[in-house]
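For this view, one protein chain was removed and the others were kept in their places.
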Amino acid sequence: MMHRIESRVDVQSEIYQRFAEKNRERLGEFHRRQDEARFERPQRDRDRLAHHGKIFVRDRIKLLLDPGTPFLEFSSLAANSEYDGDSKGASVVTGIGIVSGREVIIRADDPSIKGGAWYPLTVKKNVRCLDIAIENRLPVVHICDSAGGFLPLQSELFADRVSAGRIFRNQAILSKMGVQQLSLVFGQCTAGGAYIPALSDYAVILRGNGGIFLGGPPLVKAATGEIVDADTLGGADLHTQVSGVADYAANSEEEAILLGREIVSLWRRPDKVSADGRVPEPPFYDPKELYGIIPDDIKVQFDMREVIARIVDGSHFHEYQPDYGTTLICGYSYIWGHKVGIIGNNGVLFNDSSLKGAHFIELCNQNRTPIVFLQNITGFMVGQEYEARGICKDGAKFIMAQAGSSVPKFTIMVNGSFGAGNYGMCGRAYDGRFVFSWPNHQIGIMGAEQAANTLADVKIRQLERAGESLSEAEIEEIRIPVIAAFERESSAYYATSQLWDDGIIDPVDTRNALGIALNVAQNVPIEDPHYGVMRL
Amino acid sequence: MGYDFELDGLASLVHPTFDLESTRALGTIALSIDGRRVEAALIPGSQSCEYFLDVHPDLDGIGGIDARGELDRRERVFVACDGDLVFVHLRGRTHRVEAINALVKAQKDAAPSSGDDALLAPMPGVVVDVAVTVGTEVEAGALLLTIESMKLQTAIVAPTAGRVVELGLSAGSSFEQGAVLVRLEGLDTEEGESR
Partner (left out) sequence: MTSIPGIQKTLIANRGEIAVRVTKTLRKLGIASASVVHPQDADSPAARAVDEPCTIEGDTPVSAYLDGNQIIAIARRIGADSLHPGYGFLAENADFAEAVMEAGICWIGPPPAAIRLMGDKIESRRFAAERGIPLTPSVNEEDDPKTFAKRAIEIGLPLLIKASAGGGGKGMQIVRSKRELGPAIELARSEAERYFADGRIFAERYLDQPRHVEVQILADGHGNVVHLGERDCSIQRRFQKLIEETPAPMMDDDLRSRICSQAVEVARAAQYQNAGTVEFVLAPDGEFYFLEMNTRLQVEHPVTEMVTGIDLVEEQLRIAAGQTLSFSQNEVRFDGVAIECRVCAEDPDQDFRPAVGRLLLVRPAEGEGLRFDGGIASGQEVSTAFDPMLAKVIAHGRDREEAIRRARRALRESVILGCTTNAAFLERILAHPDFAAGKVETGFIPAHAAELGTFELSPDRRTAILAIAALSNRDFLERVRAVPEPYASMGAWQN
């Protein structure tokens, strides 16, 4: 029987109240930005949608989902820092939901933004959600309603390895894996977009608004002089009666969605990898207390056990090596009944904490236990003493063990994620199944202050070599823009805009997000673990 | 997305809300009925079709304990189902509730109103027999004509009730795929099933 974590948080304390106030403020901003991205559209665009009889993308998803079931949305604030903020949520809604009792990925174009045109980050978000589908063997329901690539930025979205072509490549890979896809064609799918329904196992097309063609009427006219209207060229009747590009025609979006639900209900349920689970139990400590635990300043330390206690079942935690390498907390717990290994930062990574982490990762692999990383890391310890002890090779072992893991990995950006600590703790580059961030999260090669000081030092030394010196004011003049740029680019909003994570979440939602993530990860068998060469 | 149930001619939206951890094990289901949250269980009684209904308003919801009203008690009910129909005998009255199949309803709602209905030849062939003449009123499913193609006879039946307004072929005529065999005109009938 595991111990319940003994919380030392005093909810009456002044510091708790101060932190809580700060975090509620952060949360307020997060929700404001999220609501804006989700729902605020110019009236003109709303009107156009209504004119075409189109249901708003979020309502389409609501109709598709089983009533009373969750929806884990990915990257709701993608592209918030790009394109003057025009591409809300990167113009596409993606997430995991329950349709006819089955876990599916929903990928829904948002025609309320520039006709659903794909920006470069739209493509990235699309590719990412199909990566999630592949990694977790999740069927996909596409709600297709996109005008095609956003032409002014075509060079950024077309040709590269993970550009638009990757969407269709991923669709083909999914099909090859035997994972079903359904397309509901509610708008015109032109050019590349035509391949989404064509590469889907099932396609329903809407009479009227729905259309699928390689070249739309204007392109056809330009290319061959043929004058043809959209419906004749690639409408529902053509594709369901003549071409066979789509399978079912529907007369309304509601009908198409209901038909889609029936199609999904016929899909085979995946065989779940059996894991030693247990009956879920909510945390003993109220997750809302997380608001009073996360400090109001990135530089202030806090005990990661207090965070664990507000995420895991019953707040129960079996801590591994409680007295060794104490800046890294390792141990076993359960989240929504799934057994997990948890690795969380309680300070900078030293030699012993790196070795402890590497060892614990091996234990989890031996045990086929998924790992949750809780990041709050400024990096590995620097200094002559630590270099001499081989902090580089101990850190390498940690990274080697983590990167070579075969168990599913999940990362929560609880607070800071700086330097090589990001690598060891399964940053985005390490193919964790999911990365979610909290609104207070900051990320970068180093902190803004350190970066400003480093850059100021470089400048001072350059000037010193020329025999000049800088006044305090001149130093500040160098520092301030650096700090501003770093702060902007290290914020959670910038990170999520670039899809460095799968979305910012409210800390209290961490448990459910991980519960869903762990559940879908069970669709894929865990391979036998093996690692590269550990520098001993 | 929810499920429609029709009672006394009014449709109601019912869907499970779940989110009561492990209540399902006890046979209780959390429901939203026209936006109102309740927890309900039907416990079988000793006689055929006899149950005891436990229905409680969600006390966390608006109204609190004062909102209990007629709910929050255990009552004997008799319930029997016939397909999509549910008959409920509660407190001396029998109620008939119909579960609406949303897809069927959506397809019906969206179907173009039966105006002019042309029946096209599914394949090339020869007319074997014509069962109607122009002006004949037919019910849905009535035989209109029999065609033969590839040594196989196919009965062409009326998809809906209507009146034959065009009949270009007689026994022995041959036709191509897609040819108009019969054209029906919808009738303005309002014969509802009384079930």
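All chains are identified by letter, namely A and B, in their written order; residue positions are counted from 1 within each chain.
Note that in this section a contact is a pair of C-beta atoms (placed from the backbone, for glycine too) under 8 Å apart; a residue touches a chain by one contact, two chains touch by 3 or more.
Computed from a predicted model, the values in this text were never measured in an experiment.
Per the touch definition above, the residue from B:41, B:128 or B:161 contacting the chain not shown is B:41. Considering the full assembly, B:99 is the residue among B:99, B:128, B:157 or B:179 that touches the omitted chain.
Residue-level contact of chain A with the missing chain is found at 66-73, 76, 98, 100-101, 103, 265, 280, 336-337, 503, 505-506, 509, 512-513, 515-516, 519. Where chain B meets the omitted chain, the residues involved are 3, 5, 7-8, 12, 14, 16-22, 24, 29-31, 33-34, 36, 38, 40-42, 47-49, 51, 53, 55, 69-71, 75, 77-82, 84-97, 99, 101, 194-195.
The rule we apply is simple: only the chains that are shown with their structure count from here on.
If you average the CA atoms of chain A and of chain B, the two centres end up 42 Å from each other.
Of all the residues in chain A, the ones that touch chain B in their complex are 62-69, 250-252, 254-255, 257-259, 261-262, 279-280, 282.
Residue ranges of chain B in contact with chain A, taken from their complex: 1-3, 15-19, 21-22, 30, 32, 102-103, 106-107, 109-112.
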